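Pasting a structure here, questions to come.
Here the complex is missing one protein chain, while the rest keep their positions.
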């Protein structure tokens, strides 16, 4: 089969591989909608997860089941499915503890285009089909559903980590597609004032549509100062970090009230240390909790999030700025993600 | 001063009383907006809290501060304030445990028109002004803000008790004003399918505007059957009870999934026992949690909820079907609440 | 193979059955230690789960692995293992939601001697070996470890459901083996005053050894009155129900403070309704939470609890009042459980 792979750090290309074998609990799917992710860019061009040779890329997909293992109960060939980026081993100790995304080791619930071949291929393999696939609901656009693989669950997990409550003041740092979903998630969870930090015009517009009450542009001054001014020196209840780098946490701690929570869902690719400012962290005693975590994957999560599309609580279409057709277009979409033109939020490729 | 009082069970009337004295932490206010509550009806005509003689009625108000005690720091005469129905003693052991609504004994955080005179008077007394009043934000209609005294915090507390999460299927039983706020709160907290149980046409319309995806009319068949059919036999994740009686819990348990939660905010005025059906409750082992509680009151809560009006996450105007003017009109509003004409959701009286 | 079975309601006997087949994720074990449970008695002589024909009884076991499926990674023939009474399907939607004990339907994580053959046989089958077995730690007596199958996790789950915190006053109703483990668990979780309700002398003695500060004998007066007197009319923070019947909840609600929690782990075999007293439940608004649930099973849970034996935080030996040898003795142990002589807490059978 034909597939778009990482040939080595800094290099991608089309390769031929055998169709993967299907274990007793697994499924083989063909893609219907695919989207490249910033993580793919980090993986290939920054070597974020180390060297990989001829590893198929991609972890965001809606697909059609073409084969299932003999122990699979709820899926059959022909079913249209949403595929989560994170596909845990559900009987692992980590999953039993509620941290399925770390099944088999920290972050190891992330398998596609990390420990095994990804989804940018004519066929791809899904471990534990019953545990990890979700049926695509009738009437939902596969491109919009494809945002459920990673963008929505990651952004929403930031909101869960930050534990947003009715009437909270919330900052979301970063308004790429994940940050935008954090904005939507915070609004959908009862935030009142919602400060979105970013500057690209189409992202700013989307942030407002998704519920931001204020947009903070870091080019117009220190973001901590801007937030403190808007909150009359009190700071905010919650900060969701969906962009920036290891230094972003210093700002987040400074703008947070005692008793507040930081929820990070940004992959930190560089730097030795995240730096927590001692004094503003209350000399260790300020009850400013710092949480960060990979999105929960799996079937239940996908079903619940898909139900938000069906009931129109969430509209992912605003994320999709570029649509392509045919598997070959995945390369163009990937390079677009790499080049990040100013009008890009997220590209999706539809495969008929 | 002139006030509308309960003269005894079954009887109301206008009386003259002295203006209440102001303790060192307290405030005296004059009303700007007042609303009668179903509880006032229960209190007077059903004797729900027992006999009371010449007790001023009412616990929903927006007012203007006319006097404050010498220890009050954040309020001064002339301030316009939202007054919560529940005004706890914040240094009590119960409040320290997080259950301020039970400060001084179960339900004893509810003081207005229960243990002391209520707000339907030319002047009313608020204990612990700094702890219990909230400034009325600029530009907010006092009538709409008056819904924050009881309707919004009670409805939203049902949603908190039921612990609604992203994508949950939620039933709200009862769509009077509290139930409607539970519908709005569940939508604002990430519910997907939201089944509102009720039948009065204007409430049904409001429920849909507040986010109900389906309305279940008990006149069209058993509500458990209807919910089970709509959920393909699986039941729902959460049930908020905002209407009905002691038997409603039997239905709620039956329509709930294992691992689900019932959040009750309906005052149960009659019946010896709430009946939990043994088999459907998993013979005691089904993890169907049953919670019920009086709304949290106090200043922080009011400020947080008020911020939802300011940021337009919540629109309480749809609750207000009848507006009156002048203190005298409180009697008409109260009787309207008693008679419940079909087009009533909530009446408010504005006092200039 | 030879096995002790329920032949029908009210009848037990030894039968011959084929050794069960081992699926790809499963294990076949031979028993090393077995214990009958009160549930076995309910199953056979009260028909609690309905008619069963030639179903092998028993769900408490320590065993030795004799065969594993080809997908099993962490266990091999010869391994000595603790077998939990509850063996979930870990990739089910219920398990993904944190309620693995209800995987496949309410209570359906309980499979042994319910939906499939139990452990009172020369060989027994365990589904998902990696997910559900735990290695028996070196130096731990199999008889004592056998208390980890059901008695410890059930009693401790009552404490978890009741959410015991440092310094809480706790009542444990019922001091059979599960109740005794609730007493031990409450002490191990920071309870201060710990009121154990029971009357059998050896259970009373064990309750005190496990940490009860007071024993309440229902023969000496109403238990609510006794608890209220001991707490100077205030009631307690938590109630764990590990005995009694549907009426016990009425007492539990009455002795509980607002903001308190009831954690039930008692299987309720009879009665149409659990009755919650309306007035003492605060007319629906008292924040007296009612929770009840089947123990969590699975490997992580067993490993964690086993580590409490290894580190000597918990001593289960005091539960074991009768020890037998040889598979045949299981029948005698079962009948002992049925007859409940005054000196019985729990019998265990060792099979060499």
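As written, the chain order gives the labels A, B and C, with residue 1 at the start of each chain.
As a convention for this text, a residue touches a chain if its C-beta (ideal position, glycine included) is under 8 Å from a C-beta of that chain, and two chains touch if they have at least 3 such contacts.
It should be emphasised that the depicted structure is a prediction, and the values quoted were computed from it without experimental measurement.
S.K.: Using the definition of touch stated at the top, determine which of C:75, C:112 or C:156 touches the missing chain.
M.R.: C:156
S.K.: So one chain is hidden, and I want to know which residue out of C:167, C:201 or C:221 touches that hidden chain in the complete assembly.
M.R.: Hidden-chain contact among the options goes to C:167.
S.K.: Identify the residue among A:71, A:140 or A:268 that touches the chain left out of the display.
M.R.: A:268
S.K.: Of the residues in chain B, which ones touch the absent chain?
M.R.: Interface residues of chain B facing the absent chain: 23-25, 71, 90-93, 95-98, 100, 128, 130-132, 298-301, 303.
S.K.: State which residues belonging to chain A touch the missing partner chain.
M.R.: The list for chain A reads 48, 94, 97-99, 101-102, 106-107, 241, 246, 249-250, 258-259, 264-278, 281-294.
S.K.: In the complete complex, which positions of chain C touch the hidden chain?
M.R.: The missing chain touches chain C at positions 156, 160, 165-169, 185, 187-194, 213, 303-308, 310-311, 313.
One rule holds in what follows: only the chains that are shown with their structure count from here on.
S.K.: By residue number and range, which residues of chain B touch two or more other chains?
M.R.: none
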